[in-house]
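One chain of protein is taken out of this complex; the other chains stay put.
Naming follows writing order (A and B), and every chain is counted from residue 1.
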Amino acid sequence: MTGFARRLAGKLLTGLVMVWVVVTFTFFLVHALPGKPGDVQYEQYIMSGMTADQASAKVQAIYGFTSHDSLLAQYGGYLGKLAHGDLGQSISYSGVPVSHLIWSALPWTVIPVLSGLLVSFLIGVVAGIVAAVKRSSRWGGLLTVSGSLVAGVPAFVLALLLLVVFHTEWNLLPDAGTSDIQYDPGWNLPYIGSVVQHAVLPVCAYALLSYGGWLLAMKSSVVSVLGDDFILASELRGIAPVTRARYIGRNAILPLFTVLALSFGVMFAGSFFIEDTFDYPGLGDLLLKSIGTRDYPVMAGAFLLITVSIIVANIIADLCYTLIDPRVRR
Amino acid sequence: MSRPKPLVAAIAVATVAATALAGCSSSAAKKSNGGSGGGGTGGVFTSIDANNKITAGAPMNPFNAAPNMFLGYNQMQLGFSKNDPSDPNALLPGLAASWTSSDSGLTIQLQPGAKWSDGTPVTVADIKTSLAIAYTHGTAGPVASAGGTVVAGNNFEVSDVKDLGGGKIEIDQQPGVKNLYFQRLVLTATIVANSVYGSQLPADVWSQIAAVQGTDQAAASAASAKLTAEGKTIAAFAPAKDVSAGPFVETRVNPGEALLDRNQYFYAAAKISPKQVILRSYSGNQQIWGYMNGGELDYAPYTSMPTNILNQVLGAGYTRIDAPSYVSASIAFNEKQAPYNLTPVRQALAYVIDRDAVTKVGEPVGGIAAPTTTGLVGSQSDSILSSDQKSALNPYKPDTAKATSLLQGAGFTKDASGKWHLPGGQPWTITLQTVNGFSDWIAASTIVANELTAFGIPTTAAITADFATYQKEMAAGKYAVGWWLVALGPQTDKAYARIYGSADGYSVSNGQATHNDAAPTNWEHTPATYTVNGQSIDPGQLAAQLSTTPVASQQPIIAQLAAATNQELPMIQIWNYTHVMFTLDKRFTNYPKSGQNDLLANPPGVWMMQGYVQGK
Partner (left out) sequence: MATATATLAASARRRRPALAAFRKAVTRKPGRLIGLIIIVFFVLMGICGPWFYGRLAVDPNALYAPPSAKHWLGTDFAGSDVLQEVVTGARYVLATAALSAFFTSLFGVTIGLVAGYQRGVTDSILMRLTDFVLTIPGLPLLIILSTVWSFGSPWQMGLVLGITGWGGVARAVRAQALSLRERGFLEAARGLGLSRRHIIFKEMLPNIAPYATMQLMLSMIAFVGAEVGLFFLGLVPFSSTNWGVMLNQAVFSGGAMETPDALIYLLAPLVCILVLTLGIVLFLDAIDELFNPRLRERA
């Protein structure tokens, strides 16, 4: 057990270092962007009739949340605040705390992503096993091709196709938003039902994104395990097919844990397109908007959170792997 | 493969359960988007606020940069501008029922029965707080850096707010400051409740304002800095609930929609028919078109749509309403970069670009090809200029022969393959700069590039990734040729200040315009004076003069500016936007019609206040 604890500590330390590196990287990257926050609003104020001076004064007032210290000083301040869990104040929302914005956006990314991941994992693994076992037959080949094809289709294409089919053609599911406004948010059935109804298409989109990956990974893993000597030996020894299947399953599923961690990253990348298409106010959408308005604190905060989630997912996947695979435990 | 089977079964059950749950609850509690039954008052008015994409988590504070506040619904002003080009001071009544203007300021009469949504009446304290907040936000007062300098025409200076009793309030303009549009500026200030915002201001805010208006420079700068700091606090303030003096009160906002319920205390509550208003969020134009296709919106704002969408929407039962829009899309030149410093070159380009064809592709529905370039939109210059002056303007009809002769006269040569060369001999290519997000500019650029390339000047369209970068780089003078919005009316001084103002190196103080070619904001680099009809005119000076001239006497100045702009072409106006809106009469009737421009210049909340939009 101490070995495990040591490994856990080691991973956490590496994770922390990684987070610090990412924080530094994003901070300097984000501040290297051209254009200042409020540039877009300035033009809009001009268009609405203000004089140039009035517009710049107003921009200064409501966007004046940018610091004028040196970059290094700002960096130090940022790190200090971060240690206290303070992500700063948004610029494009004039002072609303960044953590407030991120916490309202987080559930709308994490829940659909996790649901989609779970659905795609289950379906993909099952399909992968079938594809591996039946790979000489037509079905196996078709299944494999379907998996690869779906894996190759870009995220936004999937999202658009889903929309066209399920909303434009057959008006089955809503096309935008997280729930109907008529329902009071809370733990009541109508609201939850509405949320689920609005979440079906985004979850399907996420699931389709990585389903192909699971299928192919599971298939190749099963195939390579099938070729292993111990399987042949167990067949020769006359072990029941059920038990053999268990041997194959447990061995085949091991490499998939590395894929699990990677696919979390894939999901987040796809979340931009999916959230944009379905008007889902998640983290990816927040990040996209903040880039357009040069809202540095929100950009940094969202970037940070996405990266931290991926790091945490990696650590968990690694630990699960060591827990499950006795060969790695020492 | 016995193992996977239970898993498959589990998934199947879960999926079925989820869809059953979803289908069950959505059919049980009917989405009341279609209006609850027929007859009389009531019903839900669904719309989109084009200025507000709705973010859950944004505060209900109109002074925030991106608030969840909706003008005309829960955000009120004393009056609403009619957007009348002949009288910028004409407004529709809002919280102010009537007003009279005098040399020293304005006297308004509050609506009898004007109340906030918590039942308390609207009083002079609310007006005073709101105007003080305008100072902290830079919308009132002089430029912070100017301190106490009196800048004729630009200042919005309120020196005092007096309660004359019986709902009458006197608002004094600072003595010595003469702003022609004081009435409009006061009446269009956002009014908020003193009970909510009063505590956000320091007790001595009006003495700070007095210091800013005073002659002591040091005190003025100090007070100005304090006011700006207070402005930041106010911008970040997030009230717990919405206290509104408008027809509706915001009940709740979720990431997809904002729900506003009727305000029973509204002064004209009897005129308001809808029971609820739902404002939907959107992330792109195609979503609005999707909503319209489903008949889900009762009012849809302007979007840049192609003709096939227009036909689809009209087929879905929408009625189109056109209102004048005082914005023009133009292609502007940086005259510091050769060869755009030569007037014949710019004129030749105007002769090559076929504005009709470009508009057909760029803005087929929401734009009209600009009849000519004057610095104002066509409808406005038509109403101001006399027929002689109009016929003297050059419409720059497509004429490649004319363009060729102009260029050859300027020393350009055409080689054997038909491509043009600069007088120095180098081949001439143009990069037309446009920006991501303006789909109409991008589409139009392909046509412009095509026309110019066919003429012999290989042209490519370049896109800047986002608007903030585009702004910055345009202001820094990086683009030789780029798209730009001009003719920002209906105030003519604003329209010409756009062209001959800070973007051209002019700075205005004391009613005088001084030209500084090296000013950092100068990217147009037009020459300081133009020669028009043998006369030498200073366009920046004339534009500055417009702000202190009453509308009735502006005609001679505008005639000069229009003629100069038409001849010298600092930019080529391509199309003038039209404000195209759509209304659906499935659930509501009695919408304003085309021609009622004063109403159409305002959001539907204002229509409801005036008695329009009745439920079926």
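Following the convention adopted for this analysis, a contact is a pair of C-beta atoms (placed from the backbone, for glycine too) under 8 Å apart; a residue touches a chain by one contact, two chains touch by 3 or more.
Please read these numbers as outputs of a predicted model, since none were measured by experiment.
Within the complete assembly, A:Val145 is the residue of A:Leu13, A:Leu79 or A:Val145 that touches the hidden chain.
Considering the full assembly, A:Leu163 is the residue among A:Ala61, A:Ile102, A:Leu143 or A:Leu163 that touches the omitted chain. Of the candidate positions A:Phe4, A:Phe25 or A:Trp139, contact with the hidden chain is made by A:Phe25. Only one residue in the set B:Ala125, B:Leu342 or B:Ala357 touches the chain that does not appear here, and it is B:Ala357. The missing chain lies against subunit B, touching residues 284-286, 289-290, 293, 304-309, 311-312, 357-358, 360-361, 364, 434, 436-437, 439, 442-443, 445-447, 450, 453, 461-466, 469.
Although one chain is not displayed, subunit A still touches it through residues 14, 18, 21-22, 25, 29-30, 32-35, 135-136, 141, 144-145, 148-149, 151-157, 160, 163-164, 168, 223-224, 227, 262, 265, 268-269, 272-273, 284, 287-288, 291, 299, 303, 306-307, 310-311, 314.
Methods note: only the chains that are shown with their structure count from here on.
Distance between chain centres (mean CA atoms), subunit A to subunit B: 37 Å. Residue ranges of subunit A in contact with subunit B, taken from their complex: 34-43, 46-47, 49-54, 56-58, 60-65, 89, 91-96, 100-101, 104-105, 108, 119, 122-123, 125-126, 129-130, 133, 167-168, 171, 175-185, 189-190, 192-194, 196-198, 200, 241-242, 245-246, 249, 276, 279-281, 285, 291-294.
Of all residues in subunit B, only 1-4, 7-8, 11, 18-19, 21-26, 28-29, 31-32, 55-59, 63-66, 136-139, 141, 143-144, 146, 154, 156, 228, 231-232, 235-236, 238, 252, 254-259, 278, 280-284, 287, 290, 294, 327, 466-469, 471-473, 485, 488, 491, 494, 497-498, 501-502, 521 touch subunit A in the complex they form.
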